[in-house]
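Provided herewith is a single structure, encoded as structure tokens, for subsequent inquiry.
Every protein chain but one is kept in place in this view of the complex.
So that you can tell them apart, the chains are marked A and B in the order they are listed, and the count of residues begins at 1 in each.
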Amino acid sequence: MKAPPVDYIRPRSLTEALDLLANAGAEGRVIAGGQSLVAMMNLRLASPGLLIDIARLPELLTVVDHADAVTLGACVTHAAIEDGRVADPSHGLMPRVAATLAYRAIRTRGTIGGSLALSDPAAEWPVVLAALDAEVILYGSSGWRSLKCSEFTTGIFQTKLAENEIIESARIPKLSADARCGYVKLCRKSGEFANALAVVVTDPRRGYSRVVSGAANGAPLVLADTSRLVAAGPRDPDALRGTIGSDLDHASDRHFDEFERNLHTVAATRAVQQVLV
Amino acid sequence: MPNDQYGVGASLLRKEDDRHLHGRGQFVPDIKLPGTMDVAFVRSPHAHARIRSISVPPEVRSRVFTAADLPRIKPIRITSHATGTKAPAWPPLATDKARYVGEAIAACIATSRGEAEDLATAVAVDFEVLDAVVDAPRDMHGSRHLIHEQWGDNLYVERVVEGGDIEAAARAAEITVSRQFRMQRQSGAPLEGRAVLACRDHRLDEVVVYSSTQTPHTLRVALGEFLDIEARRIRVVAPDVGGGFGPKARLYPEEIILAALALQLDHPVRWVEDRGEHLLTAAHTRDHHYKATAYADWRGRILGVDAEIVVDAGAYGLWPQGPYQEAAMAARNLPGPYTIANYRARHYTAATNKAPLGPYRGVGRPGACFAIERIVDEVARAVGRDPVEVRAENMVRSDAMPFTTVGGMRLDNGDYRESVRQCAELLDLPAIRARQQEGEPDGRLVGIGFAAFAEQTAHGAAEFVARGAAIIPGFESCTARILPDGSVVLMVGIQSHGQGLETTLSQIAAHELGIDPARISVRHGDTESTAFGFGTFASRSMVMSGGAVARASRMLRDKLCRIGAHLLQCDPAQVRCAEGAVLGPQGSVSIAEIALVAHLRMDGLPPGVDPLLDATATYEPAIGTGVFSYATHGAVVAVDPETGFIELLDFAVAEDCGTMVNPMIVEGQIRGGVVQGIGTALYEEIPYDEAGQPLTGTLADYLLPGAAELPAIKIGHLHTPAAATEYGMKGMGEGGAVAPPAAIANAVRDALASIGAEVNETPITPRRVLAAIRQAQTGRRGG
Partner (left out) sequence: MTAIRVRINGSEVADDLPPRLSLADFLRERRNLTGTHLGCEHGVCGACTVLVDGEPARSCLTLAVACDERAVETIEGFGGDPIIAALRQTFHQNHALQCGFCTPAMLITARDLILRQRAGSEREIRDGLAGNICRCTGYTNIVIAIAEAAKEIGKEAPNAQ
């Protein structure tokens, strides 16, 4: 299918982009890599009135390597992360995840901010950023605000992004040298959307441990009891599986059938096992 | 170049490659005609609905065409000479009823496809939604809902194939194995979808229809019939076609509609389908249901098979052959390459509110192979023996051939048992068994499975007559022409869309004429410049068209020798064609010199010999019942019992297609077919819900196998030349797709043997694997 008619403009600054977005009202939509948005337009599942192209805005391409965190501009591409061309706060987790995201030709254009803004339930970055306890920095008509990524996505394609607000960057705390990460993406065909995702980050020096499930019929799901169990160092495989299952069962905002519950249990179990060895 | 480097048997590199490697292929959407308007269709969103009215905004009325606006279009009708078949009239643009989601209702025209789609959204159709018929076995005998009211049921045809005495076999059996099998509906999914570009040529008083089709000449027949135009005023061109595989070997409503629009509007019109349209409305394929019972003795020798086969053929029959072949082919192939003496297969071709079913690589055979090869494995397990041995023992022995199976297949020659042995060797069966004993460190379960088949190819007229077909693709043709400078053109009725026939047919002519293939062009796909032929499908082109090329080339060769002998002043019996010349006892004369004489200096011709070097020949193999290539496929899988995910570790084919004109191309066809078979086995399906809505619409949910999921495909060859074809060739294009589902299902069975789980449905998805494991563990048998 071909996309429906649309207008297009490429602002030269973030402020200009925001003004355009405010003036366009409900018809305005920012476009970065377009890998999801143009696909939806080609399927006539989205028909914005005005596309505001932010892909090349310097403010959104900035990468800052702080002492304790890395800030990645929203328009940093998956390929840039995959290739290690930007500072990596995650000791290899993010490049490792990036390499499994769709296909290279998608990764050269798709952006981390775009992934967050859409929050496709099967997307990788919302899960990883939640697991890394990252923050998303939003810029809107009333200035900047930041939210925990783990709270930013609220449901399937649903976020706390306000009207006339743009994702500016993600600020990701740097992992300690001895932090350990686990990542499992279960899917049948390389590059397709995940059937189940699990990301585990454990950083004892910062007293931090988090296990997050993705492709989980809703927003990324923090497995709270499992996270605590990982921090304590689980010894019993059955207890681990049981805790994971219980965390999944306690997710009141969604439902898993038996197959899905099993798949997420396996994914999380294997991701945890990666940090235990 | 000496003949052995370019004749029959040479792995000559392809002439087709150059243009494609440079992006200079010419597919239908690449052809630009000034003034072309693009077409988008208004399609039914309902599976079954009466069309009450169609409303078009007045300002765009002239750019929207319903059936009433194109009165010259006649409904598509299948003619079948088989008694008891039903053939619904199919209006290309729906009139009173829509019978599947996606059925075309109106054509919208604009200066770009996007604008045509915009226009389509402005057309409002008032529907009265009816209940949909979606479960073929349940609804075929006439549930409350009828798709074609005048039928009284939802069955195109039902038949039985029988032989021997199945009741006696049942009584004599020491082992009885009963199972149900299911091959889910899928798409052929060539990478290039369908496309049609139609325009009027006033100079030639023709309508020209470019179509991404495998069958240009028969498309012309259809257009003539359903638009009421003489064939001499229609030209069909199939340029480069980006894959066909069967779905492009049938007439589509869109082809008729585009031609009608071109005639009416007198400017070029173009329709390029998108992937969603393809998944929705291009021929659907497979969709078989089997209930089968095998009766065997305690050694695993199968005495008889009793089966019921239902094929879900969708809402209409595709022209020319309708849906009747699929179930019949499944029934006749279910006995496989085996000596089974007692047989009954009741087969039903059911109508449902889904897109029409068409042929796809293997047609009825992959389903039949799936059923019988799984049964053979289960018989083996029931008697406690290795499936590899039981399979081989049931096979027809080479010294027993020709052998007519109880399904009516006259197996000509071959060493089927040797193919089993060779396939096992390619996969190193003992090493796999040892690996299974050791177990996998990651807890996955490894299994190996095999499946064999014989493939009827290049069958002639008699075979199609027996099927009651209205159109009998019983021959192919070639016009071979040597031009005044000695270069050669072969004009053939097939249509090469990846099979390399521009190369291999030139090899055959080169073989006969002694002329370098680099001096030979093959013209195909254009009704204007080729003799009538049926197209490329049914694994027929190499044998049929190759045979016609051989005959026509030999006619030319004889004339070249007569003229050459005359020029060399010797007897024709003393000369031969080789090295681009006619060679005599004392000297030679080049083909170019002879061609010059035959065109520009006819005063040099011998008495009684006319000018020109032009020969037209047709060809049908001497055996009408077909020549049978065969193979055993083997798969090694690793099954993750926790998730149900399957990794294909290894895959091998041991095959025999007789004489290979170009071994490199043969292997390419095998590998391509195998990967499509793997797609059927593990990935591809179009499920429908109870309302008749298809549940896959993009390649994000319709999964096609990619390189990352696949091993390198190993191939071994046996060589049993056919007795009745030129050079001993057998067709082989489809075989690769026939056995992988069975081989992989048997491998999964083997992997899960300790659990006792079976998956008897394709695609073998993780959900189905886990469900099978659960069933086995709770002691309930599902299949």
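Definition applied: a residue touches a chain if its C-beta (ideal position, glycine included) is under 8 Å from a C-beta of that chain, and two chains touch if they have at least 3 such contacts.
Given the structure is predicted, the values throughout are model-derived calculations rather than measurements.
Only one of B:671, B:749 or B:768 touches the chain withheld from this view, namely B:671. Considering the full assembly, B:190 is the residue among B:88, B:102, B:190 or B:564 that touches the omitted chain.
From the options B:7, B:242 or B:414, the residue with contact to the unseen chain in the full assembly is B:242.
Only one of B:498, B:621, B:634 or B:731 touches the absent chain when the whole complex is considered: B:498. Interface note for the absent chain: among A:38, A:87 or A:276, the touching residue is A:38. Even with one chain removed from view, subunit B keeps its contact list with that chain: residues 13-14, 16-27, 29-30, 32, 112, 114, 189-193, 240-243, 245, 272, 274-275, 497-500, 664-665, 667-668, 670-676, 698-700, 704, 706-708, 710, 712-713, 736. Interface with the hidden chain, as seen from subunit A, comprises residues 1-8, 10, 31, 34-35, 38-39, 41-43, 51, 53, 55, 79, 102-106, 108-109, 189-191.
Convention: only the chains that are shown with their structure count from here on.
Taken in their complex, subunit A has these residues touching subunit B: 1-5, 43-44, 186, 188-193, 195, 259, 262-263, 266. Of all residues in subunit B, only 112-114, 117-118, 274, 276, 642-645, 682-683, 698, 700, 703, 705-706, 708-709, 765-767, 770 touch subunit A in the complex they form.
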